[in-house]
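Left out: one protein chain. Kept in place: all the others.
Labels for the chains are A, B and C, by order of writing; each one numbers its residues from 1.
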Amino acid sequence: MAEELHRPEEGPNVEMLKPTVWPMMLGLGVALMGAGVATSPAFLALGGVIFAAALVGWVGDLLPGRGHAEEPMIAPPPEPVAARPGAVERLRPGTPGYRFMLPLKVHPVSAGVRGGLVGGVVMPLPAFAWALLSGHSIWFPVNLLAGTLLPGVDGTNLAELEQLHPTLVLIGVVIHAAMSLVIGLLYGVLLPTIPQRVVWQMACGGVLVPLIWTGLCYGLMSVANPALRANVDWPWFATSQFVFGLTAAAVVVRSEKVAVAPAGGP
Amino acid sequence: MATAVPELSRERLSLVAGLHEWVVTVDHKKIGVMYVLMAIAFLLIGGLEAVLMRVQLLWPRADFLPPLTFNQFFTLHGTTMVFFMGMPILIGMANYLVPLMIGARDMAFPRLNAMGFWVTLFGGLLVYASFFVPGGPPAIGWFAYAPLTEKTFARGPGVDCWALGLLVSGVGTIAAGVNFVATIVGMRAPGMKLRQVPFFVWTILGTSIQILVAIPPLTAALVMLIFDRHLGAHFFDPQAGGSAYLWMHLFWFFGHPEVYILVLPAFGMISEVVPVFSRKVLFGYEFMALATMAIVFISLGVWAHHMFTVGMSRTLDMFFAGASMLVGIPTGIKIFNWLATLYGGKLVLKSPLLFALGFLSMFVIGGLTGIILACAAVNFQIHDTYFVVGHFHWVLIGGTVFGVFAGLHYWYPKVTGRMLSERLAKWQFWLLLVGFILTFAPMHVAGVLGMPRRIYTYEPGRGWDLWNQLATVGALIQAPSYLIFAFNLVWSLRHGELAGDDPWDAWTLEWATTSPPPSYNFESVPVVRSRRPLWDLKHPDDPDWKYE
Amino acid sequence: MSEAVAVGLAVEPRPDPRKVGMLAFLASEAAFFSTLVVGYVVYLGKSITGPTPPEVLSRPLVVGTTVCLLTSSYTVHRAERALRAGAGGFAHWWAATAALGVVFLAGTAYEWYSLIAVHGLTLGTNLFGTTFFTLVGFHAAHVTIGVVMLLTVLGLWRRGHLPGREPVAVTLTAWYWHFVDGVWVVVFTVVYVVGR
Partner (left out) sequence: MGLLLFATTDEVVSQNLSVFSPASPQAESIRGLFVLVLAITGGIFLIVEGVLVYSLLRSRRRAAAGEAEPPQVYGSTPIELAWTAAPLLIVFVLFLVVARTEWEVRPGPEDQPPPGSQPLSVTVIGRQWWWEYVYEKYDGREWHVTTANELHVPASDDGVPRPVYLTLKSADVIHSFWVPRLAGKTDLIPGRVNRTWFQTAERGVFLGQCAEFCGTQHANMLLRVVADEPAEFERWLANEAKPAVDEPAAAAGKRAFLAQSCVNCHAVRGTPARGTYAPDLTHLMSRKTLASGMVANSAEELRRWLADPQQVKPGCLMPSFKLSDRDLDLITGYLRTLR
């Protein structure tokens, strides 16, 4: 048991280091040498002498039998600590707060990733549809997304934005993929914390989150991505978000749950 | 619970004998106490300098301090607070606690430990000796950008005192780092695995790694500076092709990890206080440990976020901006885990928790202003303004100082056998909180309104007056808080309530011995089977080790 | 966790703190020398006036001293082995190490003498002088400390203060010596190979 104390073969005495003045003297020597560099060589010499003496003294302390002394145990041994048996609540299924803190079964992390990927693939469809219906090319929304990173993608060169630019497309795809993936992951982790009703989970993941996200984008887009802000069509934008949210949530909710080993043991 | 106060009463018998005992001691506990007392002294000195600066800034074109004196004061204030208050107080507390927490009799190298304390003290005295040299203390700012430090621009020996003081105390800091690593790796109680050490010990391990990696470059840079000044070398001499850049890079390569050296141990203290006062185990211990190590390593690669305006390439700017923002993630993990520990706990609202709550609510703000600063383009505007001054006091006081106070209130009973007065502690807390916010919040506004830092005076009519006046009033509210604390320390030594061995009903090993502990700490070395050995003792029917 | 494991843990061996401490110290030394090396490298070719490294650095001499230093890593290793095997010869190998260290230092002294007296290169001449003397000088200082440590250990051992077959003082001194050698390999590469 834990309260067994490990007693090496020691008597009532402990062997402890003897107090010694050399560490302080060594420090003093070093500091005086420093002061010597700053001011006068006299300090330098004095510091050097003290330093050398302290070094020799210190090495002397290191020799077997010189630096140690037996010290009697003076204080009473540590008080045994009062135990309070029975006053512990452990976290078990059914404890209040349990569900929120530790879902017993979760969707595997991979479900979230999959949800993000699938959502990420279907999400551009409304965007493309909007682009074609409103007379733009399908590169238009992709280029706009890349405007988060690239300067100079703004309203002044709309014609440019209709064309295929491999760099812009690459950047757009990377941004889109990274965000889809992370948000999917979050879905995978967080949806199980919502009361175990599929309706609620779908409502949260498919409606609430996209709404909040659209709202945030609406508020911040003028800075985050002025190009997008200038050209975006909000209903279509929101549609994209809903499509993503519903798909990702569906993938997550449908996945097989696995039991989780709570961190910290059974 | 009988409590003996043998050392302290014996000391009164003879002042000389008492002093001698402290001078020659190699006991990690005494050394720890000396570190902390020294740091508190420097805190008062540094604070006094700050208050004088604040008075000078009360009105535009005020005439309270001459320009040179003001510049010397912020140099000394920054240097003192970072090197002779912040680091020593943390190293001192770690010195006292780490061996106790891991069930060891002392540090791995007790004599080296003593040497570390003494060089730190002498280093501090050397810096302050600059008051007595021609030209007085250095006026170079705590990061001492070259070539302002070269002989051409700073003729007097003040800069030498500064450089050598830091060099000497740096030796002590490195010694402490070596010592902690050896102690934590090699001297844990039987059975105590690295993943079972109290969380504070983890943060000290992280801090020590940073010390070992970051302080030597500073030492090297200081050596270069001294060679320039005394042997005619040209490291930082643009006339001979030397570069002002080299100093910046070397200094900040040290300087950024330094700020985490200053905050990680405070994180550790919070991680001890929050669980005990929430009556819960620390949430996500493994992730906290991982996050600590992530901070240690990521923060070695962010230093040039102090240098966005020096004209690096845009790519480099973005590298350092990205890396700096990344540090926010492991830091966030810690914040969230503390919150989760609090959540659902039964909070015991005693002074240690009060300061811990102060830490939690304030540090986040400082961290977030750090993220704002890390946005390179925004930094072009607010670099070197009072916004930065606001940011770093917010993390240094809201983080380090609040954390340290939580720790000092928590462990004072262990060190002295008596409790600090709760009433004084509450006064201290509220004055500090209010004064602190009032001092440093307005600085962010002044910075955004265009006020640069390190100016001894400013033009009227720019809209800065009000914010400066608020800040000064705040500083004057803070001042009594520190004095109350100093008073409480002394007063409670004799009049405090007797504490007993384990006043907080805590769970780590330091509470398993007497208060104060005997010189050998533990009569017999305990066997450890979980993160909370005392929990196991107190709850034999439901011990932790079944769950870990 | 079973009872047996817990008992097993109680006797679980820990690394010797003195060795861990030495490794930690050497890590900090490595950080220190890295800084000086970085200083040397960024100032390569930045000197405004001469002399330049190719004009004044003589390779044959340094190759000689380098061989001495590398050999000394071998001799110190032999010394440790001799001690561990309980065979004689520890003192000889150990003394040889110190001697090789001294030869290295003598070589450095000669090199510096010719740089200063013949070529007029000092710390203040140009950036090359500044960085060269700092880097090589700090290394030489470490070799000097190493020699003193070697001799101290030898003296203590002779008087029987270091009993046993693997006294920590011997091991740690050997580690330090290997480290100083390792630093020289880097310095040599940077200063005499790449930098020339």
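For this structure, a couple of remarks:
Basically, a contact is a pair of C-beta atoms (placed from the backbone, for glycine too) under 8 Å apart; a residue touches a chain by one contact, two chains touch by 3 or more.
Because the structure is predicted, anything quoted here is derived from the model rather than measured.
Taking every chain of the complex into account, the chain not shown here touches A, B. When the missing chain is restored to the complex, the residue among A:173, A:189 or A:230 that touches it is A:189.
In the complete complex, the residue from A:42, A:56, A:69 or A:149 that touches the missing chain is A:149. Between the chain not shown and the residues B:76, B:357, B:484 or B:525, the one that touches is B:357.
When the full complex is taken into account, the listed residue touching the unshown chain is B:340, out of B:58, B:125, B:300 or B:340.
Although one chain is not shown, part of subunit A still touches it, namely residues 87-91, 95, 97-98, 101-103, 106, 109, 147-151, 175, 178-179, 182-183, 185-186, 189-190, 192, 219-220, 222-226, 260, 262-265.
If you put the missing chain back, the residues of subunit B touching it would be 66-68, 71, 139-141, 145, 147-148, 152-153, 238, 241-245, 278-281, 283-287, 309-311, 314, 317-318, 321-322, 325-326, 328-329, 332-333, 335-337, 339-340, 342-347, 357, 360-361, 364-365, 368-369, 371-372, 375-385, 448-459, 461-463, 547.
The rule is simple: only the chains that are shown with their structure count from here on.
The chain occupying the central position, as judged from C-alpha centroids, is B. Simply put, of A-C and B-C, more C-beta pairs touch at B-C. Separating the centre of subunit A from that of subunit C, both taken as means of CA atoms, is a distance of 41 Å.
Taking each chain's centre as the mean of its C-alpha atoms, subunit B lies 34 Å from subunit C. For subunit A, residues that reach two or more other chains under the stated contact definition are 6. Of all residues in subunit C, those touching 2 or more other chains are 10, listed in ascending order. Touching subunit C in their complex are the following residues of subunit A: 6, 59, 62-64.
The residues of subunit B lying in touch with subunit A in their complex are 1-2, 4, 6, 21, 23-27, 105-106, 110-115, 117-119, 121-123, 125-126, 129, 133, 157, 160-161, 164-165, 167-168, 171-172, 189-190, 226, 230, 281, 284-287, 340, 343-344, 501-502, 511-514, 517-520, 522-530, 533-534, 536-543, 545-548. Here subunit B touches subunit C in the complex through residues 108-109, 174, 177-179, 181-183, 185-188, 190-191, 193, 208, 211-217, 219-221, 223-224, 227, 231-235, 240-243, 246, 250, 527, 529, 545-546, 548, going by the rule given at the top.
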